[in-house]
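Below is a structure I'd like to ask you about.
All protein chains but one are shown at their positions in the complex.
Each chain carries a letter (A, B and C) given by its place in the written order, and its residues are counted from 1.
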Amino acid sequence: MRKVYLDNAATTPLLPEVREAMLPFLGEDFGNPSCLHSWGDVAREAMEDARNQVAQLIAADAEEIIFTASGTESNNFAVKGLALAQQNKGKHVVVSAIEHFSVLHSAKTLEKWGFELSLIPVDKYGMVSPDDVRKNLRKDTVLVSIMHANGEVGTIEPIKEIAKIAKEKGVVFHTDAVAVAGTAPVDVKELGIDALSLAGNQFYGPKGVGALWVRKGVRIIPFLDGGVQEGGRRAGTENVPAIVGLGKAAELAKANMASRTEHLTRLRNRLLTELPSKIKHVVVTGHPQDRLPGHASFCVEFIEGEAMLMLLNSQGVAVTSGSACTSRALKASHVLIAMGLSHALAQGSLLFSFGLDNTSQDIDYVLEVLAPVVDRLRQMSPLYAKFTKTSKGG
Amino acid sequence: MRKVYLDNAATTPLLPEVREAMLPFLGEDFGNPSCLHSWGDVAREAMEDARNQVAQLIAADAEEIIFTASGTESNNFAVKGLALAQQNKGKHVVVSAIEHFSVLHSAKTLEKWGFELSLIPVDKYGMVSPDDVRKNLRKDTVLVSIMHANGEVGTIEPIKEIAKIAKEKGVVFHTDAVAVAGTAPVDVKELGIDALSLAGNQFYGPKGVGALWVRKGVRIIPFLDGGVQEGGRRAGTENVPAIVGLGKAAELAKANMASRTEHLTRLRNRLLTELPSKIKHVVVTGHPQDRLPGHASFCVEFIEGEAMLMLLNSQGVAVTSGSACTSRALKASHVLIAMGLSHALAQGSLLFSFGLDNTSQDIDYVLEVLAPVVDRLRQMSPLYAKFTKTSKGG
Amino acid sequence: MPVYSEKVMEHFMNPRNVGEIENPDGVGEVGNPVCGDMMTFYIKVKDNRLEDVKFKTFGCGAAIAVSSMVSEMAKGKTLDEAMKITPRAVADELKGLPKQKFHCSNLGAQALNKAIKDYLDKKKGGGKK
Partner (left out) sequence: MPVYSEKVMEHFMNPRNVGEIENPDGVGEVGNPVCGDMMTFYIKVKDNRLEDVKFKTFGCGAAIAVSSMVSEMAKGKTLDEAMKITPRAVADELKGLPKQKFHCSNLGAQALNKAIKDYLDKKKGGGKK
């Protein structure tokens, strides 16, 4: 059976070059970078090289990069740490309604700690309006966190405009760029932001490693208490192999961004066009143009996502429904609901995320196997039965 | 030049079997365990196997194991999460004065959040007295966290006795077993404890992975907010390769514990005896018997640790001074000071931690190169000059 | 897919009794798209026994497998017996369900019950007339 992996938004495979870069650190170069001996030196130097590589990916200074263990940790650290560092100034934070749960639930935790939270709505494309952010800024607002792009619907947000508004009001601005960094160009200076989260496994680097960039001069309270690693800002023995892999992945992403983007955009454009024309009652979710290069998302009417995934999987096709990280949760995606979709429609979400290895033949295959899957589930669906009766009756 | 690694307390190398177990997950088995397709399945099954292996190492149930990214994270999660879960019951926590900073500073963070903190002293061997714990328990005490063994001086604490006292008073008991789990036998039921931290890189498993065991029925507030991974208790894409490696390391540790212990104990006993007889004015730190198998720690009078490390490193010998994770901090070890050592003596701390690959020849070499190093630094030391003048004069 | 037992997968991949019954003796509809699952059961009764059971289901893999299993368990049983099919029994027949999918087995049993009650109500109503 053909196997087609189209779930790169959930996690990407390691590039061979990344794995090669990591291997020595799973072997004889196993030292702890905090240690004052030659094993420690080798680890520390490799880690600092990686810090440079990651910094260059986002046009930052190396010393502004703090390594973490995931995008989730970067977001927890940023939202909690930046807010807590300023709690004497005020206790109001602003995030969008479609943030990843690692931002949203961190903000909810801040609420438990006495902060107030404003959620910025989005339009039907999942787009945040900078004006809405402006309206929600108050004297006591200390943090705005709006994601760079949404991993579920692919929409890229107007970060530069929002950052400008935050800056005018003197409010610290963080962006969750986990879905963007390494995939589309990011320049933190050009964007005018204060903090940014990224994660290795989104761009052919390893799992178990992320980074938080915090602009020099911006205060943050450590999230992980303990030793003095990462300049005292993030405790715990550093995951050297993964950090080295992240560095290599960053270097490769920067070097090959243009050609990758071209390849991915071609594939996703084809699917965005052909799928709704081949299968009836399918809507594209997210912004038609301002979206991640490899990202094609839909809602299929009258049927539910998990059942589609399972049948597609039985045909060798790996995709996801709702948010990758929450696809085992019960409820309809908060992102799609925030975009105004009905619950029934939101249940039928389907996300194809292309990777470097995908080809146009993969799309042929998906289009071939998806139609009967949809058909089969619709034949089982009481919602579809009602619809056909009504439209016949109507 | 001979190279002798004697810093296994800072981090251990990967065993070849562990690396082999990990490699597929750095290759084609790269899936995200949360995903509902065959890539996800492979990752999820491997992760659940690892959960079983880790559970068996400490005689726990698999579903009680929560994977984390480090011993530090496990400790932050435990101390903050267990205390916060009970804050309606009371706001007093008890930890020992010689905890690793990931426990101690987490407890200090709790203080900032309105908790009260009692620090239990230790005797000159670094031993906590269960009676001191009993005396410090109050009606509003909700958490006791005492480490299983100290990584700097090797002393193994009377956890079972302390846990019993905590249980009598209905107080949740956590132990930081990062230095013990995988090195000496641990049975959480036999110990009668509620929560336990461990870390992979302490027993020939990977960096970037740890675990927190929490007994079924004990409530804990998540530390990392976000997705529903780890049963909703720890968010973030799981670091599958590292988790698989941790599982394998746990399996090997359990299978080979007796022979490892015998090997390590023989080496450390030899060094504990011979070093102080070969070099004058050296004291053993930590308990003479109740100590970790591979652990030999000393204080060398009149000279400072970092300078010794650097000279030893120039002879190919890797050791550490003070706590491995804080050896780049400035101050004398809080552990040695809590044990009643003078600052001058504490500055001269030296820790040798043996691993599976070490041999008796390594000890020969160390004894050979250490004496001239100590001598050279003493010749430079104003403290030594004063001492010799006084003793001549006296 | 190890989140689901083989039995669940087998019923999901080859669900029994999918469809509607024309002129059913009873219909039971439960759930709605907001909660994520929706099931409609149709029954045909003869001599106080479930002569035929069919269903339509909108929902996840577990919802479809549960529907199939409930229909199979119910078919041929007396109404009394069928009313006693518990969510637990359905989950057990399926060799277990993930915790967060347990509500699906509730829905399945409910939908069947509702269809039977619908039949009984109609009969009572018919009897009165």
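The rule is short, and it goes like this: contacts are C-beta pairs under 8 Å (C-beta built on N, C-alpha and C of every residue); 3 or more make two chains touch, one makes a residue touch a chain.
These figures come from a predicted structure and were not determined experimentally.
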| item | value |
| --- | --- |
| Contact with the hidden chain (one of B:L36, B:V153 or B:A332) | B:A332 |
| Touching residue (missing chain; options B:D29, B:E48, B:E274 or B:E304) | B:E304 |
| Interface residues of chain B (partner: the chain not displayed) | 302-304, 306-307, 310-311, 313-314, 328-332, 342-344, 347, 379-385 |
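The rule is short, and it goes like this: only the chains that are shown with their structure count from here on.
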| item | value |
| --- | --- |
| Interchain centroid distance [CA atoms averaged], chain B/chain C, Å | 55 |
| Chain A-chain C separation of Cα centroids, rounded to whole Å | 39 |
| Junction residues of chain C, two or more chains touched | 1, 3 |
| Residue list for chain A, restricted to those that touch at least two other chains | 306, 310, 313, 328-329 |
